[in-house]
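Just passing along the structure, written as C-alpha cells.
Missing here is one protein chain; the remaining ones are kept as they sit in the complex.
== subunit A ==
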Amino acid sequence: MVDTHCPYCALQCAMTLSVGADGVAVQPRDFPTNRGGLCQKGWTSAQLLSAPDRITTPLMRDASGELRPVTWEAAYDRIVSSVRAAQGAVGADGVAVFGGGGLTNEKAYTLGKFARIALRTRLIDYNGRFCMSSAAAAGNRAFGVDRGLPFPLEDLGGADAVLLVGSNLADTMPPSVVHLDGVRRRGGLIVVDPRRSATAALTENGSGVHLQPIPGTDLVLLLGLVHLVLQGGAADEAYLAERVSGWDAVATEAALWWPERVSRETGIPVSALRQAADLLVSAAPHRGGRGAYVLTGRGAEQHAHGTATVTAAIDLALALGLPGRPGSGYGCLTGQGNGQGGREHGQKADQLPGYRSITDPVARQQVAAVWGVDEADLPGAGLPAVELLDRLGRPGGPRVLFVHGANPAVSGPDAARVRDRLAALDLLVVCDFVPSETARLADVVLPVPQWAEEEGTMTSLEGRLLRRRRAVEPPAEVRDELRIWAELAQRLDTPVRFATDPREVFEELCRASEGGLADYSAANYDLLESVTPLHWPVTSADGTPRLFLDRFATPDGRARASVPDLVTATERLGPDSPLHLLTGRVLQHYQSGAQTSRVPDLVRAAPRSAVQVHPVTAQRLGLDEGSLARITSERGDAVARVVLSDHLRPECVFVPFHFDGEVLINDLTDPATDPVSGMPQFKACAVQVAPAGEVPA
C-alpha cells in the first residue's frame, strides 16, 4: 500500500496504490482537495501501467526509417554525436529542450539545469507555455508572484460568490466540484463559458448564473463587471486606497464599458451582466458578504490577449477587495499535474529555480553557486515555446531537440507546422513511456518510468507540495530521466555531477530556490511525511497556505492594477468563416490523449473525437447527428463526426483537442501569440464547416 497522488491533473487527487496479483489497484484517499473522490481518469490510471504498446527499451530510427530497439549505449552515442555536430555547426543554441508540466519538481528542475549547464543552450521552454503562461504573466505583474491559487482550494466552500471564467472544472477536475457546494446552495456560482459545459450547468436550479459570451470577449465582459461594480458605488474604496496602486486608470477605463456596450460586444444580455455583478457585490467582504472568488481557466487565458483578460479578472477582484483577504481572492486553476511546480524551477525560457528571472544577477550568482559553475557560464533568456518550435531546423536554428513529458506534434497550435519543424531536425530525442505522436516522429526514443514507478514531489494547483511515491518497479530497461540526464551530462563532459536520487535533487532544488518567489528552502522529504499541509513559500516548517494577507509580493507591497490592453486578437467571423472553433477537454481524457487513449475504460466511455454543432446550425449546413463534417480554417482542415448540442452558441462548434488518431484539431488552431506571455490563441479561431460525405474506411 503506497499513498500517492493521481498522475493526471493539477488537482492531484490523493490515492492509495496496492499491488496484487492482477497488478496495481487504485483506491481514493481522503484529502482536502478531492475529499475521497476520484474521477474515471483517476480510478483507471493504473491501466496505463500495462499499456500494450509501452516503450520498454531505447529505440532508434534505422537506415530503413523504422524505430528499432537499441542499447542505451547506442542511443547515448547517437545523441552525443548529434549534439556535438549541431553545436559545432551553429553554436550552443544548436540544441533545444522542450519540457512538460507533468514532470515532477525534481525532473523539471534538473531538466532546466541539464539544458543550461550540460547542453549550455538558452533554448529551453515547455508545454506550460500553452497552458499557464498568461495567468502567470498577469499574476506576476499584479501580485509580484504567481501561485495559481494563493489560498487552499477548500476556502472556496465558504464564499457567497465564485466567478469562474473559462474553466470547465466539472469535466477537467471533477472532484473539485465538491468545493462549490456551498456557493451553489447560496445561489452564487457564476460561470463564463461560450458552452453550457458541465460546469455551466452547475448554475442551474437557482445555483447561480451562466454567462455565455461570444468567444474571445471575456476581457470586455470583465471590464463591464468592473464598470457595474464601480457605478453601483460598490468598490472597496478603503482596500483600493490602502492595498492597490494604479487603480484610477483602471476605473476611468472601466467607465467606458457600460452594460449596453458590453452586451453588444459579448452577446450577453444586460440583465445577466447586472445579475452577475449584483451577486459579486453582495458577496464582497466589505459589503458584509461571506466572501467572493474570481477564478480563471484556459478558456480565458488561451488567447493572444490572454494576459490582458487575466489582468481584467484581477482588476475585478481588486475592485471588490478580494485578493489577500481570508475567504476571498483571485486565482487561476492550473491544468497539468505539475503545472505549478513545472513553472517554478527553471523549465521556462527566462527562468531559474525559485521562480526567478535568468537575467537577475543575484539569482544567477546563487544558482550558479548551487550548481557549482561560474555565473558567466549560465546562458541568458531563451525563446517562448511557439517561437522556439518555429525556429527548429531553420538556418541557424536548433538541429537537435529533446522532448520530455510533452507531445507538441499534437498539442502545439497549427500543429502541422510544428510537425514540419520537427521533421526538419537532425535529431529528435523523445523521452516517453508510450509511443506518443511526437515519439513516433523521433530519431531516438528513451523509455522512462510512469508515475507509479517513480519518486518525487509535485506542486498542486494550490501551491501545495505533495509526495509522489513508487508502488512498482518500472520495466527492466526503463531508466529514470534523472539518471538519463546524469549519464548524458557525463558523456558531454559536463564539469559537475548530476544527482540521480530524487531526495538529493529535492534538497538541491530547495537550496537553489532559497530567497526566490517560490522559495522551498525549508522543505524536505521528511517534512512532507508529516500531515501538515505545506504550501510555498516554505521558509519555515509551516509553509504559507494563504498569500498576501499582509502585503503583496510587489516592491511596494501593493497589488498593481493595470489597464488591460484592449486589442482583441480573436479571428473575426465573416461570411467565409462564419463559425468559431472552440477547443477543450472531455472528462475522460487528458491533454493530447497520449496516456488516456491507452486506457481501455476511458476509450470505451469517450471513444472518439467529435464536433459538437448546434442543431440550428447543423440544419442550415445540412449536417445530421453522426454525419461527417469537414472543419476548415486558414491553416488546415479536419473531418469529425457530428454530435448535435444546443449547449453551444449557434455560431460556435466545439472539438476536443485530445488526439485519437482521427481528428487533429490543433492543425486548425491559430499560432498568433500573446505579446506578454507567448500564449498561443488556442481557444477560438474562425472556421467553416461543411458536410464531408463518407470517408472511405
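We adopt the following convention: contacts are C-beta pairs under 8 Å (C-beta built on N, C-alpha and C of every residue); 3 or more make two chains touch, one makes a residue touch a chain; residues count from 1.
Here is the rule we use: contacts and distances are computed from a predicted model.
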{"item": "Chain excluded from display, named as in UniProt, from \"Sarcosine oxidase subunit beta\", \"Phenylacetate-CoA oxygenase subunit PaaB\", \"Spermidine/putrescine transport system ATP-binding protein\" or \"NAD(P)/FAD-dependent oxidoreductase\"", "value": "\"NAD(P)/FAD-dependent oxidoreductase\""}
{"item": "Residue touching the undisplayed chain, where the options are A:Ala89, A:Ala238, A:Leu256 or A:Val643", "value": "A:Leu256"}
{"item": "Residue among A:Arg196, A:Arg243 or A:Arg598 touching the omitted chain", "value": "A:Arg196"}
{"item": "Omitted-chain contact residue, chosen from A:Gly65, A:Gly88, A:Gly233 or A:Pro395", "value": "A:Gly233"}
{"item": "Residues of subunit A (touch criterion as defined above) contacting the omitted chain", "value": "28, 35-40, 43, 170, 174-178, 196, 198, 201-202, 204, 210, 212, 214, 230-233, 249, 251-253, 255-256, 258-260, 263-264, 267-272, 563, 572-575, 578, 587-588, 605, 616-617, 619-620, 645-651"}
